[in-house]
Structure formats: structure tokens, C-alpha cells
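Would you mind keeping the following structure in view while I ask a few things?
Removed: one protein chain of the complex. Kept in place: all other protein chains.
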Amino acid sequence: MRDVRIVTQPFVPGALTDEFAKAHPGLGGVCTFVGEVRGEDGVEALELIQYPAMTRKGMEELADTALERFALMGLLIVHRVGVMGPGEPIVCVSAAAHHRRAAIDAVDFTMDYLKSASWLWKREKRSDGWHWIEPRAQDHSDLARWATKKL
Amino acid sequence: MRDVRIVTQPFVPGALTDEFAKAHPGLGGVCTFVGEVRGEDGVEALELIQYPAMTRKGMEELADTALERFALMGLLIVHRVGVMGPGEPIVCVSAAAHHRRAAIDAVDFTMDYLKSASWLWKREKRSDGWHWIEPRAQDHSDLARWATKKL
Amino acid sequence: MAVKLVFLGKLADLAGSDDRAIAAPLDWAGLLSALEPALAQAAQDDTTKIALNGALLTDKAALEAHDGDEIALLPPVSGG
Partner (left out) sequence: MAVKLVFLGKLADLAGSDDRAIAAPLDWAGLLSALEPALAQAAQDDTTKIALNGALLTDKAALEAHDGDEIALLPPVSGG
């Protein structure tokens, strides 16, 4: 089951992941990653801007790629957009599989692509106002792992 | 925060992981793996037997190792013992970290060790009665990954 | 008879709004001449992608937009 949601309001990861696990009877394991807004470096708020014509479609294509590449029963991507504060969940990815390695690798893969190749633009609010966030070199090395790694 | 629990009753993973995440303000991400009893191959029930003098202590030592090896803020291990049925969660491991790679790797590492090196003995009930489960060769290759892999 | 231009990320700051309407039909030269110099320069930057109705253009110069189309100017993504 592919379940991709872009949400504009706070979400509770545990409720989503329990529901996702229940939707896959016979599974061996579920791996989940939840990312939250870090409050470090004086960040007061974060804004993620989507482009509705592309953002959700891109995530659905990513989910399809992960479902093809790993032996998954299902993949859940929930991504928050809009303005959010420190401690609030931004993203929740869950992969259900018969075997744990597939579930863990699929989450690792999906997060690397979500964090670096999603059609999302980010800015942070600090005491002196809003600042756009530029792409990080780390993102590119994260993606490079999946081009060469044998799975 | 190290939180190791051996439980004899069913548990709800999402409730545990939401609570665990809340206990670590400032985190960047939480990775979680939940393993469930598979009903395949005609398995009607699974029993995990612990040895109270060693099982919990072994898991606490494993948690300490993971906390030292990865840049974690906290690690939660909840392991069910006793008799359980298909679809019931057996194990839940959550790692909270500032950065996602540490959280994902720590869960991968901890699960490999829990599945192969815990002081637990397992038997499965099929239509013809209970059968003890022998160790799998896969378990040893899982552990070998962590001896050589640079992290 | 208009094309909708959408500005993402910091390009919205540069444009002063998230979107605007300009006259159709529109090709690449027409788009550049319709934009303020700073926006036109940003549009030509290799790191800026152009999408027509949600589909990325592999060759910006091949842009052909008609009435009702939506053109997006996409600066580098900063990740989720």
C-alpha cells in the first residue's frame, strides 16, 4: 500500500504508524523515521513551501521507486508543509515488510531522497527574521550512497 | 536516556514511541523498528522464554553499546516475552538523535544484536505442536556487518 | 489570454509575490523580457529549473506557453 500525504497541520506519528501497521496484516516488521524541527541555532520557526503541481507527485514517484527497489508490503510518507515550531514533526516515513532489512533500508533510502530531492523550499525564522536555506553538500553524498550500494 | 523493558503483555508501539520522542526535546529525528509475529508457515503462536538473571542485563549492555557507538540522545528497547499470537508486536526499538543517520544506524545495529544475541529462546506452535527454533546462519552474517563496517 | 507565473522559494521574495499573470502566448525570450532584470537573470541561472504545468523542462529555451498554462521558476530545493 502506497500512502503519501502532504499535511498543513501538526500530526501525531504514533497514531499514523500504528494505523499503518494494522493495514498490513502478516508483516514481519515496520521501520519508521520521524523528523522534527530542531530548535538549535536560535531557530524560532521553520517554513516549508511546496509547489502543489509537483511536490506530491514527486513524493509519490519516490514511494513507487522504493516499493520497486525493496521488498516492501507498504510505504507511508507523511510530510508537513507550512510554518512549524521546534519539536513539531516534519516528516514521518514508515515501511512495512516481511523482513526487517528491507524495511530499514527503504526508510533510509526514502529519507535521503525526501531530504535532498523533494520539491520543497525551506526557510528558518531567527531573531533577525526569515532566512532561506540553501542545499547542503551532505545531501548529495547521501544520494550517492544509493547509486553504488549493493542491496 | 536508556529505557529497556521486558514485558509479558501486549504493547502498542505508537504510544511508546510518541512518549519516547517527547522525552527528548531538541531531537532531530527518531528511528523505530517494530517486529511482529508472522503468521506464515502455519505458525499459530510463538513463545519467547527469557532467563531473568541474564536477559534484561544483556539488553541493557547492548543499549549501552549502541549509545556509545552512535551519537544518540536516547535508546528505547521494549521486548515482549511469553506466548504471543500472529500480528502481535514482539519488539520495539527506538533511537533518538540529533541527526538521522545515527538514529537509523543505531536501530539497525540494535535489531541485529537483539535478534541474534539476546538471551531468549523461541518456540513456535503449529498444528502438530510446539517446535524449538534453532539459530539461523543469517543472524551471524548480520552481526558480522558491524565488525567491519565503518560508521 | 494569460499565463500564470509561479515563483518558489527565494524567487518569490525577489518577485515580490508568489505568482503573477502575464500575456499569452509566451516563449523563452518573451518570458525573459517580461521579467525584471534580477528575475530574468535568476531564471537563466543553471540552478534555476523551469516547469510548465508541473513538468520540468529539459531545455528552457524550448518554452512554449499558452493561455491557461502555468510556468514555475524553481530555485534549488533545500530539502524536507
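Note that the chains are named A, B and C in the order they appear, and that numbering of residues resets to 1 at the start of each chain.
Heads up, the rule we're going with is that contacts are C-beta pairs under 8 Å (C-beta built on N, C-alpha and C of every residue); 3 or more make two chains touch, one makes a residue touch a chain.
Predicted model, so just to flag it, every value in this text is computed and none were measured.
> Among the chains in view, which touch the chain not shown?
The undisplayed chain, in the complete complex, is in contact with B.
> Out of B:16, B:30, B:91 or B:104, which residue would touch the omitted chain in the full complex?
Answer from the full complex: B:91 touches the omitted chain.
> For the chain not shown, which residue from B:3, B:60, B:88 or B:139 touches it across the whole complex?
Hidden-chain contact among the options goes to B:139.
> Looking at the full complex, which residue from B:22, B:57 or B:126 touches the chain that isn't shown here?
Answer from the full complex: B:57 touches the omitted chain.
> Which listed residue, B:7, B:23, B:49 or B:71, touches the chain dropped from view?
Considering the complete complex, B:49 is the one touching the chain left out.
> If you put the missing chain back, which residues of subunit B would it touch?
35, 48-49, 51, 53-54, 57, 79, 90-91, 114-123, 132-136, 139
Going forward, only the chains that are shown with their structure count from here on.
> Centre to centre, by mean C-alpha position, how many angstrom separate subunit A and subunit C?
27
> Between subunit A and subunit B, what is the separation of their C-alpha centroids in Å?
Going by mean C-alpha positions, subunit A sits 23 Å from subunit B.
> In subunit A, what residues contact two or more other chains?
35, 115 - these are the residues of subunit A that touch more than one other chain.
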